[in-house]
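Here's the structure, in structure tokens; my notes come after.
Omission of a single protein chain aside, the complex is shown with its protein chains in their original locations.
For clarity, chains are labelled A and B in written order, and residue numbers in each chain start from 1.
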Amino acid sequence: MAAFVAVLITVIAAGFFFLSRRKAVLVSGGVLASLHSRPGYHGFYSFLWVTLFGAGALLVFTNLSLHPALALGVAAIAGIASSLNIRAETRARNKSEKIVTGILFACAGVAVLTTIGIVLSLVFETYNFFESIGWRVDKFLFGPRWSPLSGLQDGVIDPDRVGIMPLLLGTAMITGIAMLIATPIGLFAAIFLSEFASLRLRGWVKPMMEVLAGIPTVVYGFFAAITVAPFLRDTGGLFGVNVASESALAAGLVIGIMIIPSISSLADDVINSVPQSLRDGSYALGATKAETVRQVVLPAALPGIFSALLLGVSRAVGETMVVVMAAGQGANLTANPLEAVTTVTVQIVMLITGDTDASTAAGPAFSLAFTLFCLTLVLNILAMRFVRKYREVYE
Amino acid sequence: MIKMKTRNVDVFYGENHAIKDVSIDILDKTVTAFIGPSGCGKSTFLRCLNRMNDTISICRITGELLMDDEDIYAKSVDPVQLRARVGMVFQKPNPFPKSIYDNVAYGPKIHGLVDNKSDLDEVVEKSLKRAAIWAEVKDRLNESGTSLSGGQQQRLCIARAIATAPEVLLMDEPASALDPIATAQIEELIDELRHRYSVVIVTHSMQQAARVSQKTAFFHMGDMVEYGDTTEIFTNPVDQRTQDYITGRFG
Partner (left out) sequence: MINMAELSKKHRSAESAQRLRKRKASQKRLVSYGILAITLSGMALATLLWSVLGKSAGALTEHHIQLEITLDADLIDVENIAQADFAKLTKNMLKSRFPFVSGRTDRREMNDIISAGAAYELRDLVTENPDMLGQTVAFDFLASDIADLYFKGAYGQIAPAPHQGELTLSVDGDRVSFIASTDDFAPYLAPSRARLLMRADELRIEAGLQENGRRVFTEQGNPAEAAKRETARDARIAEAEALEILAGQPDGFFEPDAFTSSIFLKLGQVWVQVETISANAGTGKILGDVESSIFAADEWQLLIYEDAPITRKVSDIQAILLENLREEGRVSKGINTHFFTSGDSREPELAGIWGAAVGSFWTMMVTIIFAFFIGVPAAIYLEEFARDNKFTRMVEININNLAAVPSIVFGLLGLSVFIGFMGMQRSSPIVGGMVLGIMTLPVIIIAARAAIKAVPPSIRDGALALGASDLQVSMHHVLPLSMPGILTGTILGMARALGETAPLIMIGMVAFIVDIPDGPTDNATVLPVQIFRWADFPERAFEARTAAAIVVLLAFLFAMNLTAILLRKRFERRW
């Protein structure tokens, strides 16, 4: 119904466009130059009035559960009002441009609204959750035990069971393994591509990295669960080592592979933007290419590289699908990467998709998400700082 | 004494014939200036002398280039090692993003010129002194090289080149990015360096060439038009093109 009304409003708007344009021509008495704005702008102005008022009314009426067709009336009144107002000196062009600029501005504002929406929704639920555990934020942050939904009585959550320490450590372990894989491979690949590789080789490797970067995370998750985890388990078995089928190693390894391209392409950009004059200076002193890279280019690019690594960490921390499909679900406190650990994101998914009453599960889930949001935000801000520092030196 | 000798050198950038049949003798303990209008090939030729053009893949060089009668383009000569013997200073100062000390110590370290820290300290001090910047930086050796002023940075780059213990110093318009006071300091420094090194300087300023050099070569559209004593070239040029350039008809 609402969609149908929206179409009708558009039709009415189009009608008023032609009506107002016609009227502007009549007002001008055939001498178009006597108008301040060309007839099309008068039409456009009416069009904007009708659509804006119509859409606004439609939104308000549907939310107040009034009949949406009432919006048609509002739209028509707006159209009539705008077309009655047409004089030769009406600055229709300026007015409609103001409206359009306003619309553009509103669109840019959506980005801010999104952030506000994220923060508000996370903070709201987190606040409620903290209140329900008597503001024992210390237990939330440092408690060693995470099983918020076990032993629930009347939906009251026990503060002793909401310690996120095991989740943070699990996330840290998987992120650590991922970075251990991605950092050397990504950086060496970037160094090789930017300093040593021929144009032809670059032409092959760059698309390969883009393919690797473009593969959806769910595919990496499938790869981790179906190929990598059984492989690790069997290999471990050969050496008599017991590897859990949902080991932190498998998830970390695959996330590592996943973030190689982002690290290598960011680092590649940074290395490429180190001025050639520095390289020339080093070559002129009789340094080899490798010495130049190690002692001049890399130190110069260090802040940028550091920021690339931070963004990699941020991605690994926020990664969901790979860990949901390949990491464990029980909150273990362990330092052994061959055992199953769980992560913040896995627990969010489990809480939201679980059987527990949504209002009870939302508290811990949103609190975890808020923690995750803060964590990645800090990483991103740090990364941006480093990039800015890097730019200040060379740009 | 002849330090470097070139015979019939041609340089090509892809299809472009950048240097045409240049033969020149560069003397030891002498400042030789390459002058000429921009795009005449003087910088290109300078970069042949320490094989910096090797880093450009489309660049091709023919002819003979000798240093102490040894072919520097011979297979047995490694450009890396050649560049240690033929130092270079660039148009724009390019200190590394390291401390002043590390900037100067970079060359001696990679070439293993000294074995211990105190020797290295000595080399650094000596080089900074020769580059006439010691007094200004001796209390701030651990500060970043990029924190210096433009003229200081360029002298730091000269110190950096000296520390590698070269025999020849190439300078590609070393003062063009500097203010007049810094330029004067650099010119004074070049005059000092003449006593120990063979210095080749590319410059677009004829006054500068006249002030600092003993020998001058005039380049024009890839040709070396005229080469001789600086006073001779400036007072009594043989070629019409040289005369036109010096009297300011083009440039």
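Here is the rule we use: a contact is a pair of C-beta atoms (placed from the backbone, for glycine too) under 8 Å apart; a residue touches a chain by one contact, two chains touch by 3 or more.
A quick note: this is a predicted structure, and the numbers were derived from the prediction, not measured.
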Query raised in the report: Any idea which of A:L26, A:A81, A:V241 or A:M384 touches the chain not displayed?
Result: A:M384
Query raised in the report: From the list A:H36, A:K289 or A:K389, which touches the chain that is not on show?
Result: A:K289
Query - Option touching the unshown chain, where A:L64, A:A108, A:L199 or A:A335 are the choices - result: A:A108
Query - Touch criterion as defined above, residue of B:V80, B:V137 or B:A175 at the omitted chain - result: B:V80
**Report entry** Residues from chain A at the interface with the omitted partner, ascending
**Finding:** 93, 97, 100-101, 103-105, 107-112, 114-115, 117-118, 121-122, 124-125, 184-189, 191-193, 196-197, 205, 208-212, 214-223, 225-227, 257, 260-261, 264, 288-291, 293-294, 311, 314-315, 317-321, 324-325, 345, 348-349, 352-353, 362, 365-366, 369, 372-373, 376-377, 379-381, 384
Requested in this report: Go through chain B and note every residue touching the omitted chain.
Outcome: 78, 80-81, 84-85, 108, 110-114, 119, 122-123, 126-127, 162, 165-167, 196
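Here is the rule we use: only the chains that are shown with their structure count from here on.
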Requested in this report: Find the geometric centre of each of chain A and chain B from their Cα atoms only, then give the gap between the two centres in Å, rounded to an integer.
Outcome: 52
Requested in this report: Can you check the complex and tell me which residues of chain A touch chain B?
Outcome: 275, 277-278, 280-288, 291, 295-296, 299-300, 393
Report task. In the complex, go through chain B and note every residue touching chain A. Result -> 50, 52, 55, 80-85, 87-90, 92, 94-98, 106-107, 110-111, 146, 157, 160-161, 164
